[in-house]
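Note that this complex is displayed minus one protein chain, with the remaining chains in position.
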Amino acid sequence: MIWLTFLMALPLAGSVVVAALPKTNEKLVKQVALFTTLLVMGATIAMAVGFQRDNVELQFVEKYSWIPSFGINYALGIDGLALVLILMSTILAPVVVLAGWNESHGGRWSVKVFYTLILVLETMMIGVFAATDVFLFYVIFEAMLIPVYFLIGGYGTGERSAAAVKFLIYSLFGGLLMLASIIALYVMSGAQGGHTFDLASLSHLQMSSTTQNLLFLGFFIAFAIKAPLWPLHTWLPDAAESATPGTSVLLLGVLDKVGTFGMIRYCLTLFPDASKTFTPMILVLAVISIIYGAILAIGQRDLKRLIAFTSISHFGFITMGIFAMTSQGYSGAALYMFNHGFSTAALFLVGGWMISRRGSSTIADFGGLQRVTPVMAWMFFLAGMSSLALPGLSSFVSEFLVLVGTFTRYPVHAIIATFGIVLAALYILIPVQKALHGPTTPGNENLPDLNLREKIAIAPVIAIIVVLGFYPSPLLKVINPAATHVIAGLGFSDPVPTSGNNE
Amino acid sequence: MINLAIQVGQTAAPEATLFWILAPLTFVAALGMLLVKKAVHSAILMAFVMIALAIFYIAQGAPFLGIVQVVVYTGAVMMLFLFILMLVGVDSSDSLTETIRGLRPIAITAALGFGGLMLSLLARATLGRTVVGVEAANAQGNVQGIAHLLFSTFVWPFEVVSALLITAALGAMVLAHHHRIQERPTQRQLSIDRFRGESLASAAGLPAPGVFARHNAVDVPALLPDGTAAAASVNASLKARGDVLDSSVFELGRVDTSVEEEK
Amino acid sequence: MTFTAPVLNYSLLSPILILLVGALIGVLVEAFVSKALRPVTQLSITIGTLVLSLAQVWKIRNEHSTTAAMGSVVIDGPAILLQASILIISIISVFLIADTDHFTALAASLPGSDEERHAVQTGNQVTEVYPLTLFAIAGMMLFPISSDLITLFVALEMLSLPLYLMAGLSRRRRLASQEAALKYFLLGAFSSAFFLFGMAYLYGYSGSVNFAGIRESVVGGSGNDVLLLIGIAFVSIGLLFKVGAVPFHTWSPDVYQGAPTPVTGFMAAATKVAAFGAMLRIYYTVFANAQWSWTPLLSAVAIVTMLFGSLVAIAQRDVKRMLAYSSIAHAGFLLAGVIALNKAGLDASIFYLFAYGIATVGAFAIVTLVRDSNGEVTDLNRWKGLGKRSPWVATAFAGFLLAFAGIPLTSGFIGKFSIFSAAYESGAKGVVIAGVLSSAIAAFFYIRVIVLMFFTDPIQDGTTVDIPSGLTRITIIFSIAVTIVLGVFPAPLLTLITNFATFIR
Amino acid sequence: MMTSTSLVYLIALPLAGAAILLLAGRHSDKWGHLLATGLSGSSFLVGLYQLSLMLGRSNGQRPITQKLFEWISVGSFNIDAGLMLDQLSICFVLLITGVGTLIHIYSISYMSHDPDRRRFFAFLNLFIAAMLLLVLGNSYLNLYVGWEGVGLASYLLIGFWNQKPAYATASKKAFVMNRIGDMGLSFAIMIAFATMGTVSFSGVKEAAGHTSTAALTGIGIMLLVAATGKSAQFPLQAWLGDAMAGPTPVSALIHAATMVTAGVYLITRSNFIFDAAPTAQLLVVIVGAITLMFGALIGTAKDDIKKALAASTMSQIGYMILGAGLGPVGYAFAIMHLLTHGFFKAGMFLGAGSVMHGMNDEVNMRKYGALRKFMPITFATFGLGYLAILGVPPFAGFYSKDMIIETAFNSGGSKGVILGCVTLLGAGITAFYMTRVMILTFTGKSRWDDQAHPHESPWLMWLPMAILAIGSVTSGYLLSHGDALVNWLSPLFESHGEHAELLSPVVVSGLALVMVAVGVAIAFLKYSRNEVAAVAPDDVSIFTRVARQDLMQDRFNEAVFMRPGQVLTDVLVKSDEAVIDGAVRGVGRLALGSGSSLRGIQTGFVRSYAALILIGAVVLVAAIWVVTQ
Partner (left out) sequence: MNAANYLYLSALLFTIGAVGVVVRRNAIVVFMCVELMLNAANLSFVTFSRINGDLNGQVIAFFTMVVAACEVVVGLAIIVTIYRSRRSASVDDASLLKR
């Protein structure tokens, strides 16, 4: 079975086709890109059907020798978590293409380049989640930066190049720290029975606790930059402010997930003891991120920056769930990753449409949109509700799982984090009021409502948000086995209810 | 310590005398290279050092090298140096004041440090084997011995050095050789050019130096009617070498032309 | 004393001999072929010679692990690999040199003189560059395979002298070019004096001029180490000077900037291979057992070099100077491979040298293309918007920069990874950490250039991109292809290196 | 427990209505309101059907459940999407769907001129569905979904006319303050799961017996926080007055009859927790007592008819909370008051709406007067509601409120006395401000301006009012006749021993009636005898002024939470830019600066380069010198 390679090859082939098309035929370029992403989505779903839910081992495993001198393999394989994230990525891709049908206009380069980059990025998005060889993971992890860098810098708005550079430098810095750790792992593996980058083999390495702590930090800082965790977050608002909405969706929705995914896949697996050592510190950072991100979001005047800060808050939740070391926390975090992808996508896409219609991203420039463009306004409202984790929408399930899972082990952290849900109400409702409610701001009277293409693009996102709010079981069933596996692998089991002891 | 390990006593007395006379002189001469102003003097001192070294070579059982040192190094290479020095200006002299801030103290410290440390280290060094002396190797003659090595063990570098020589020759040619890419102008042509030029000022030829001047040397420019110096009257290469005397010393008082204008 | 005729093993020396013969033919061509025909004749002779030499290297690849020329040279795996690398880099560099617009029409003419103008108008060319290049290449080929002090010294001079000359042959900004030649020459001679002095002490310490003999003394030496250490120190100065390590780097920014760009590319790439090749051989074989003495010092030099190169490059405004500082930083990375002193370090260094060399030539090839009416434009501010003006050229340059920065999927990443892991394996963690840190700093200025090219609007100042001539185009395409292929599929080359690279001692 | 398959229809019907109306958009403008009303009514019928089924079963068999699907299941955290209908929920179901349907009917006419009537009905249906989920959910987490769902519906409906900035702000305020309460519910669920390992009602009930009091107290307090948010109890009461920004039917349904009583439901539902956590229970009582006085006092000073009613609602819910806090004896009475209040307060709100309908949406009572003649039906229905809330026998309030007062007195000790006095005093103040409303609105001279043409509302509007008025009159008697409600609910509550009676029911009723009479009398003296100023007079006592400003609650919130919050936000926004990002930029600048200064080494002079090499050599030699020492 070469499902995963096939999945990665599809968009790559698409990008080649797009690159080969004439520059002038923009429509065809877009159609090909859309068709490719839809094809990938279909293929992913087909693959997901064949996924054995109860099997905690990696599935769809592929392994070919890549650089034998270093023991590097082209090794792929997915567990429930990876499957969920790949699904998210491949569903978001066509949505982004369709939703941002015109956002590539006005960039520094042609439409063709935009879609070539998007398709290349999709290949890497699949690969980064599927890689089971640390080296392969690192390669994709770093290489992904390049297309995003050009997408931000080439097609963004405002201070786009500065934002792109900031993003790249930040990420590269983290990546290099991780590289140092990877090198150390590689060398140790050589001393303990042969050079390898195989994740499973590396997880059995013997190392002193100091070494483990240092290497853990190397990985963790890289991921904490990626997933922006306070105080390493300052690149994100700038990047999100400058990027096109579609790029932002892929950046916040998918790329940043690599950070939290990496914490689970690499930090926890490779350095279980160090993970435990650093858990208290990380939890504090996560809680700070939750509250800090929320407060900063409240204080923003720019719609895109606001959304970016909400994401920082959400990533705080995800990180907290991961390091709560309970199955609820883990599954909640995993589910949160998926859900955040869609709720942020909805916010960014609708926000993007609002911005492109109005020609400004300052919240104060909107006003009364609900009267003018009701459908768009409702979509924004729904997306916002999902972002503040309204019960019945998908984010609620994950956020609550994270909180409950954290509470059973770290009640204080959970309690502080819960205050985030009140702040969430503020950071969503304030822009909702300013942008959608009130009298229509002069100049906005004739803004067009969503057209059919936009409706079609946003529909699946909203549908997923709503359906998963009521029926998250299919995803949870895929995630749970991995959750228990990982938690048990760390030597943890869920805390037992205390009341049993009081009898 | 080397001085303990090496007991090369065979030629001790005369060689020691030679050394203790010549070595200080060599040292002083070398030091002099740094301290004298004129490049030519440096070169002479350098030649002295080289000859002294040649003597040391011979004293140490390397007569071939000593001769080569005198013939090739001192005779050819140093002459090349002197030749170029002539070209650049034989009596051009360096001012010895330092212009790069802080370099002088750094250089002196570095020199003292380097020299001192090297001497101290050499005093510390031990060899751990007995000193052989070169007599055995020179048994069949120094030249024969070297030739033997040169044409057997070191034949490859010897061959390769030829490439180096070619490179050097080629390089010198590239940088110094003018292709005659223009016909040399004939006297007739020059004359025509002079009259058809933009101005007839020079048609009658350039002013001769010393004309109307208070001095008649070739390096003193002529004076123009208004008392200023005529730059064109001095040979260009003198000027280039910086050998032109400052003519202002010889200038007449300036004629005030502005008064005439006012009338 | 009976004289036995020396055995030279000409077949093993043939790559170098072919080059020398080619150079001599070139010299003869200068004398006998008409001016009009010289350029094309010289170019074909040079390329032909290089290809022939490469073929010869290929042919003798399995005869390695022997000494030749009475023990003056060693032909072993690394030797073959290094020679092949030098030749490949040289071939693509010669393609750049073939664009005569970079070289002065008449070196002997005064800058700005009528004579010079006339020489340019009549299409005069300094075709002597070709034989000089061949001599330099021959020196470079010899340098890393030398196995006695004399050959080493002669090779060093043989690669240096032509480069000194070539640095001064630029067509534009000739004063700067001549200044570069002067600086390169004076400092080069200065450092080779140190090198020679160090050799004297090695000879004094061991009583041998042959590497094997010296190594024997290092392993089981009698007496104390003072002479050895002085010898190592001074020989190192000479070598570190050639590779451009701090504080012996000072020549490189000035010379890189002043020299004609094709020469800079050739020098930066090929010299580095040769010098590091020799360095690897000397440290891995001759000095290996005195590791305790030189590892700390060399580590310090490596760390300082990486950080210095990266930091100063940030502040540069000239693309050639920036690349020069970048190459200083890379010298630091490569020193990590020397410090590693293990098989992995050797393999990694050879890979890195090849990958870096190719990318460097490619980068300088692109520098030659950006021009205005006065020739090349190296002021970075005028590179603004290059991506708009000529996307392919800018993309290729970005590719090289990313390779220098060590971004995955480029050869630079594999090189950096392998060299750092080798250094880490040998316990040089400080060097690795400094390397990682300076990579982060370095990324800063590589990215800045990318920003300038792609994300800044062009200023209308007459800067254009020259349409690459066929040969330059080959160089660029080849370089970028190698850079990417080695980033994605490095396995064949790495395996080849692993199988080949073992020093015979 | 028996399972059922039909419970879901209770929720599904209105939910489908909401979905259809929202998705179909303008296409359903013509028939949307009818569909919504019909679906709400059908849900009511389903409720009645369920009631009949329930009546047909024996006491122990009455609760029924339905598992819809597995909702969340991770480790030991297993939550089904499950419904449970028992004696308590059926009361609510009928109240919600019954009153809800009436208000739907009322709204058909009330909103007929609004272009967005369809959307209004969609939200109403959404509310009904969410509220039903709240009362039908079989676990705290399911309840939580409904809990926030009604909050959302409330937000949407308060802000229905959100083009007015003040209304939009009011809706936001309501949502945020509700969220604070919701946070309490979250905490309660988390504690419950951490200590008991379950969050279903049945599971918690079972585990409560062997759970530490501390944990139960924690859960109880957190549930109380939740209740204060949703039921506008002290200290989270500030949103309710502003919530009157919504259309009047909304105020009637959500902010009087149903949603705001969810807190009472929650406490009653969690009786097993509060019974085992006396501290939490005491707090419930205190909150109820404070709020009933608080609301009553605010009510005395409001000139806006809806806000006066809202204050009254707050106060009446205070009664219920107080009742629920009195333990097993109080739960049923709290529920009874809740039901009767649902009738009369909804009726009065609809009456107010009717008045506004006839008065060009004027809400200031000072501009009313003498409407009795123009709106006789409205006057009649409103008047019946008035009598009910006053607790005049035999109207509904008499039965329910007196029970609470009586239970309060009998709750023992000084606590009983204090609570009894507070409730009595509250009854008196209630009588005062309700009489004031009656007088200002319906009697005296007309004070309206020329544009107003008061007229009676159409039948679609007065019919629901009339039905509710009938309820106001009869419900009290029906529910308390033969302790019908108490017996009906008794299987749900653990009965403890009867308290000693401090005061007999007759005495209590007498005292209450006296208080009411006093209140009415004062109101008559103050408002009926004197001319009422059309503009609220300024020369009033400090107490009136404070009461007008809702007892400074907004000012308090602003000074204590909003201002510091804004300052904190501003400071953080600036410091994010200056400190955190500044540090990052500082590192960049440091690198650039050191690079620039290191450039200085490259002087351009070949001699200084040589010097550098020489220095390098000296360093090396020195190192050797040191090493070989």
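By written order: A, B, C and D. Residues from 1 in each chain.
The rule we apply is simple: a residue touches a chain if its C-beta (ideal position, glycine included) is under 8 Å from a C-beta of that chain, and two chains touch if they have at least 3 such contacts.
Keep in mind the model is a prediction, meaning the values are calculated, not measured.
Remark: the absent chain touches shown chains B, C, D in the intact complex. In the complete assembly, the contact with the undisplayed chain comes from C:Phe153, out of C:Phe95, C:Tyr130 or C:Phe153.
Interface note: of C:Phe95, C:Tyr201, C:Trp294 or C:Phe333, the residue touching the hidden chain in the full complex is C:Tyr201. Contact with the chain not shown here comes from a single listed residue; of B:Ile21, B:Leu34, B:Ile192 or B:Ala217, that residue is B:Leu34. Chain B meets the missing chain through residues 2-3, 6-9, 11-13, 15-16, 19, 23, 26-27, 30-31, 33-34, 39, 42-43, 46, 49-50, 53, 56-57, 60-62, 64-65, 68-69, 72-73, 76-77, 80-81, 84-85, 87-89, 92, 94, 98-100, 103-104, 106-108, 110-111, 114-115, 118-119, 122, 127, 131-134, 136-138, 142, 145-146, 149-150, 154, 157-158, 161, 164-165, 167-169, 171-172, 174-176, 240.
Residues of chain C in touch with the missing chain: 107-108, 110-111, 149-150, 153-154, 157, 161, 164-165, 168, 174-176, 178-183, 185-186, 189-190, 193-194, 196-197, 199-201, 203-204, 207-209, 253-254, 257-258. Against the chain not displayed here, chain D makes contact via residues 599-600, 602-607, 610-611, 614, 617.
Quick note on the criterion: only the chains that are shown with their structure count from here on.
Comparing the chain pairs A-D and A-C, the larger number of C-beta pairs in contact belongs to A-D.
The mean-CA centres of chain A and chain C are about 44 angstrom from one another, to the nearest whole unit.
Put simply, the C-alpha centre of chain C and that of chain D have 79 angstrom between them. Annotation for chain A: residues touching 2 or more other chains are 169. Multi-chain contact residues, meaning those touching two or more other chains, occur in chain C at positions 224, 226, 230, 444.
Across the complex, chain D meets chain A through its residues 22, 25, 69-77, 81, 141, 144-145, 147-149, 152, 159, 162-165, 168-169, 172, 175-176, 179-180, 182-183, 186-187, 189-191, 193-198, 207, 210-212, 215, 568-570, 572-573, 576, 580-581, 584, 588.
Within the complex formed with chain B, the chain C residues making contact are 1, 3-6, 8, 13, 16, 20, 23-24, 27, 30, 69-73, 106-109, 115, 118-119, 122, 124, 126, 128, 131-132, 135, 138, 142, 148, 150-151, 154-155, 157-158, 161-162, 164-165, 168-169, 204-205, 207, 221-224, 226-227, 230. Chain D contributes residues 588, 591-592, 594-596, 598-599, 601-602, 604, 606, 608-610, 612-613, 615-617, 620-621, 623-624, 627-628 to its touches with chain C in the complex.
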